[in-house]
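Below: one structure, written as structure tokens.
With one protein chain removed, the remaining protein chains of the complex are shown where they sit.
Chain IDs A, B, C and D follow the sequence of writing; residue 1 opens each chain.
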Amino acid sequence: MEWLANFWATYSTLVYSVGVFALMALSIWLTLACGLLSLANAAFMCIGAYVSALLSLHAGWPFGATLAAAGAAPALVALVIGMPTLRLSGVYLAMATLAFGEVVRIVVLNLEVTGGPEGLNGIPQSTTGWHILAILAVVVYGLLRLQRSRVGRAFEAIREDEVAASLMGINVARHKLFAFVLGAVIAGLAGGLNAHYTFFISPREYGFENAVDILTMVVLGGIGGLAGPMLGAAIITLLPELLRSLHEFRGIVNGLILVLVVLFLPKGIWDPRRLRALFGLGPGRDPGC
Amino acid sequence: MSALLSVEDLAVNYGHIEAVKGIGFELEAGEITALVGANGAGKSTTLLALSGLLRPARGRVLFDGEDVTRLKPHQIVRRGLVQVAEGRAILATLSVRENLALGAYARRDPAGVAASLEEVFHLFPRLEERLEQKAGNLSGGEQQMLAIGRAMMAKPRLLLLDEPSMGLAPLLVQDIFRTLVAINRTGLTVLLVEQNVRQALRIARRGFVLETGRIVLEGSGDQLLGDPRVVEAYLGG
Amino acid sequence: MFTQQLLNALTLGSVYALFALGFTLVFGVLAVINLSHGAVFMVGSYAALTLVTRLHLPLGIALPAAMALSGCLGMAIDVLILKPLRARNAPHLIPMIATIGVAIMLSSAAQGIFGAEILRFPEGTIPAGEFTLGEVHVRALELSIVGISFGLMAVLFLAIRRTQLGRALRAIAESPRSASLLGINVEGLFHATSFVAAALGGVAGVLIGLNFNAITPLMGQPILHKGIAVIILGGMGDIRGALLAGLFLGFAEVMSKAYLSSQMGDAVAFGLLFLILLVRPSGLFGRVLERKA
Amino acid sequence: MSILRHTLLWTAALLAGAAGGAADIKIGLAEALTGGAAQYGVPIRNGFQLAADEINAKGGIQGSKILLVIEDEQGKKEEVINVFKKLIFQDKVLMIFGPTLSNSMFAAGPVANAAKVVAFGTSNTANGITDIGPYIFRNSVMESDVLPVTVATAVKHYKIKKVAVIYGNDDAFTKSGYDVFKKVLADQKIPVTATETYVKGDVDFKAQLTKIKATDPDAIVCSALAEEAANIMLQARSLGIKAPFIGGNGFNSPKLFEISKQAGDGTFVGSPWSNTNPDPANVHFVGAYKQKFGSEPNQFAAQAYDALHIAAAALKSIKLTGRLEADRQALRDALPKVSINGATGPFKFRPAAPKDGKPGGYDADQKPFIYILQQGKFNLYTGK
Partner (left out) sequence: MLTISGLGKHFGGLAVLEDVSFEVPAGGIFGLIGPNGAGKTTVFNLVTGLLKPTTGTVSFEGRSLAGLQPHQITRLGIARTFQNIRIFKEMTLLQNVMVGLHGALGYGPLALLLNQGSFRRAEAEARERALELLSWVKLQDRASMLADNLSYGDQRKLEFARALATGPRLLLLDEPVAGMNPAEKDALMEEIRNIAGRGFGVFLIEHDMRFVMGLCERIAVLNFGRVIAEGSPEEVRNDPGVIEAYLGREDGGAP
């Protein structure tokens, strides 16, 4: 059992990171699920992380309360910017949310209270594996329920054809806003959790590259269901660890894997229908065809 | 006369739907042929496959004896098989002059191009007046003239037209059809896809009726015009 | 001071515009947001550096050679990665992510080969002259950057406006399907466009490498962000828009640093971008190139 | 179950026995070897390798060779925590050098401190690093020790009445340098005519410099890394600004004058290390580094080089038992007593003031040298 203890001592942070980035991937997946390509989620994570860290450091709030605030603050911001922004579509929405993310990063960089580029350090280590597991479980459960309800069907309908969806009596703008805000809540929670096990946060962790990293997780894993984004998060988080022996060339392998997946697995790694076909469980299509 | 174009057992899929289900026909050089049928019968699909924009699921297309089934669209155009696509497909942000110039994209004979341009101006004097305007600002009729004129700039041997009458006033439709007849008289072979069945069959020497991806009737234009089934289905009998 | 700032803005703006030119060209013609453009820019810089330091070529030869090399790289990316994705009709997010992968590969490769340290052109590579006009100081290098940028942009602009090839590109931008029905070899021009765009990116990399005198594997990142802002402001795919927006962003940045606060230079740029998108979803100067197909 | 336990016990006994003899002394090195911070991490690794080779060539520590376990922490906080944990729990190193960035130390330092393993920074200059806990050491000199002397010397030399300030505001290193400058300037009652910022990756500082020029300062105080500083100098001169520069720690690199040439002449820099310091220890270091790596060393390499010699001195003063925890603690207790003369001159530690009643770690206690840049070279300022 010493081996296990050692293993956990060494890799617990890595496991935490997998959990937190699974949350981030789910938050982007949620917006993608209703056809929105939003790159604002890294900024929402940033807001959540800073709000909760500041409340822990300066206001002495209990951890649970700071986490609640980590979810609420970005939700509020998402509500305000979502109303005008979500009218944009496709790459324009991506770019507007990207610009928003940059503004958030620069503002955090220049505020006194956030510690500017030096960030915040000495954040109490309150996050445990159970916190991450519990929140991930709640989020996954909630999203599963959502997916199997009229809201989930509405998201999917909007993603496929916005006009047709609106003519099914679906309030498209409201559903999009809901997905955007809920995504912000999840991202904010992930930020709060992350801040409380890494002792330290700084604005450089929430830039464009990070937004793209998270998006990559989802595309890599596949957007067909909840398993895909989580699998993608695990792979992208673990890959650098697994490729550690490649030293400076691991970036090349990392990039190559991304390109190859995009080229050869169009629906991501987790594609239930392809997997079923692969393992000989039926023709890869639904029965009755 | 020999067949300029012959189509053998052509089938084309659109996603999971078999839009054209194995059709065959031949076009005689110098004739106008009409391909008629209702919306969704597979007419446009057939034309797109002939131009290489859709890859047939099976079958062959021979143009002047050469198998062009697997050629790229631009290679097919360079062989003289030119299409005026549905909805006129003019390049709205380019000027009329630029649209016409692009029609001659594949040609390397400046003198011939200049001559073709004169011909087009002769056919459609309006285009000469509007030469520097953005094509998007032309009226519907003028856009159709431009689309046909642009195709003429490629010096085609076979002209495919997809619904040239769509959205045009009757007077303009008359104009367009008269022009087609005039063009045909210069020896150019024309394949016309139309919903305006009566007009199309009137100028066509031969016609094919397409229904849900199959040719269900064929004959001379006059024969088809008089066929009770055509009258009932398309002319409101 | 204002005249000097105006000149500063011009230099900065023309660099932005030059970078954004290739970026916007690829979007206009291929409808792809090519996020490897920053990495290609970096490769151009390293290519010129290697030619100058290893083969001892003069800059006059190294610059066009680096341009050609980065062009080939761009074309390779198109043929190997973007073409299969086009054939599959992949949604626009997909090629964008593929190009992120390419960017990661290229910058890692550059680091593996050249190391992470900042490299620079050896002394004497760079024209050293500088002169003063009243209050305004100018370096010959800056003048040549503005000159080369504007020269290349003018050539490209005229080529797009006046030549048959340029018309063909605009036709593809409007509708690849219509273009192919006119006998235009669309795939071939996709490759050619990728070549030209990457070559322009490579030149921008060399020029900035010379000016800032610091070549690093990650030098493409910051300018990529500015490039994104520029092509959106300019209207995506719009060449003239990219030129105007590049200059505009240069001015906005320099003037906000000069008369507001240098801390908020970037915040102003991106905040502006955000607001402009809300008010004018198709950019400040441009129109959207709507595809019919 | 019992077999497994036996095996484990046997292994532990074997390891302990081996360590008691001439086994390697495993020391962790966590530096950013890829990514943006690699430009600092790589010279640091070089400095360590040079020092390790030298120590091992001379017979190591009481017959044991020093084995550097080198890990790339990429300058990312999650990564640096992972690396620290791997070094501590898996590789079971005696102590860890690094990480490269101050920010990374804020994330990883608490991990080492909690595990009672020394984390020794060689390039972390931010305030508050050693507040993390008693296992945190650094030999990097804090700006707050260097800058007051630098500024006072420059002010006296040039009879400076007012200055302008420019700094990078998105980088922890340059920003904390600026914070110190700001305090020093206020303490010494020197008015600031303009405060300008830039961000990493900026290629053009002319907007800010043009603004500074309009305020006509007697000197420009600059908290920037060498490459950026050199370009700022070049652009300042090309705008016709004649005022001299006063720089922070970031200026301490041969790159400064390699790029800026004569443009940097007259610049005042304070540093624990200089390329041209004629002390024999430094001359040896510079020569050996150039021979091994084919490039000029910089301050980061020098401090890394010294750091391993500091650790070696501490190791020589204790007897390793082979029991990891005890050895780690012994090393920790021995370190503060070390004083050596290295590439950066005479060095000893100074305990950080306890914060909130908690004991802190150890900072460097070194006297900075003041240099003036002349004809593209650092020359020791002699006061005339």
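Heads up, the rule we're going with is that a residue touches a chain if its C-beta (ideal position, glycine included) is under 8 Å from a C-beta of that chain, and two chains touch if they have at least 3 such contacts.
All figures in this text were calculated on a predicted structure; none of them were measured in a lab.
In the full assembly, spell out which visible chains the left-out chain is touching.
A, B
Determine which one of A:103, A:154 or A:262 touches the chain that has been left out.
Of these options, the touching residue for the absent chain is A:154.
In the complete complex, which positions of chain B touch the hidden chain?
That gives, for chain B, the contact residues 15-17, 19, 38-41, 140, 163, 166-171, 173-174, 177, 195-196, 198-199, 202-203, 211-212, 232-237.
On chain A, where is the contact patch with the chain that was removed from view?
142, 145-146, 148-151, 153-154, 156-157, 160-161, 163-173, 285-289
By our rule, only the chains that are shown with their structure count from here on.
Along the graph of touching chains, what's the shortest path length in steps from chain A to chain B?
Between chain A and chain B, the shortest chain-hopping route counts 2.
Return the chain pair with more inter-chain C-beta contacts, choosing between B-C and A-C.
Most C-beta pairs in contact, of the two: A-C.
Which chain would you call central, comparing Cα centres to the global Cα centre?
Given all protein C-alpha atoms shown, the central chain works out to be C.
Farthest from chain C in C-alpha centre terms, which chain would that be?
With centres defined by C-alpha atoms, farthest from chain C sits B.
Out of chain D, which residues touch more than one other chain, so two or more?
In chain D, residues 33-34, 169 touch at least two other chains, as defined above.
Could you say which residues in chain C touch two or more other chains, in rising order?
Chain C, residues with two or more chain partners: 108, 111, 221, 263, 266.
Which of the chains are touching one another, listed as pairs?
A-C, A-D, B-C, C-D
Sort out for me which residues of chain B touch chain C in the complex.
51-53, 72-74, 77-78, 82-83, 85, 89-94, 98, 101-103, 105-106, 150, 154
Note which residues of chain A are touching chain D in the complex, please.
Residues of chain A touching chain D: 2, 6, 9-14, 17, 109-110, 116-119, 121-122, 125, 198-205, 240-241, 244, 247-248, 250-251.
Enumerate the contact residues on chain D facing chain A in the complex.
8, 33-34, 71-72, 74, 76-79, 81-82, 85-86, 88-90, 102-103, 106-107, 109-110, 126, 128, 131-132, 169-172, 175-176
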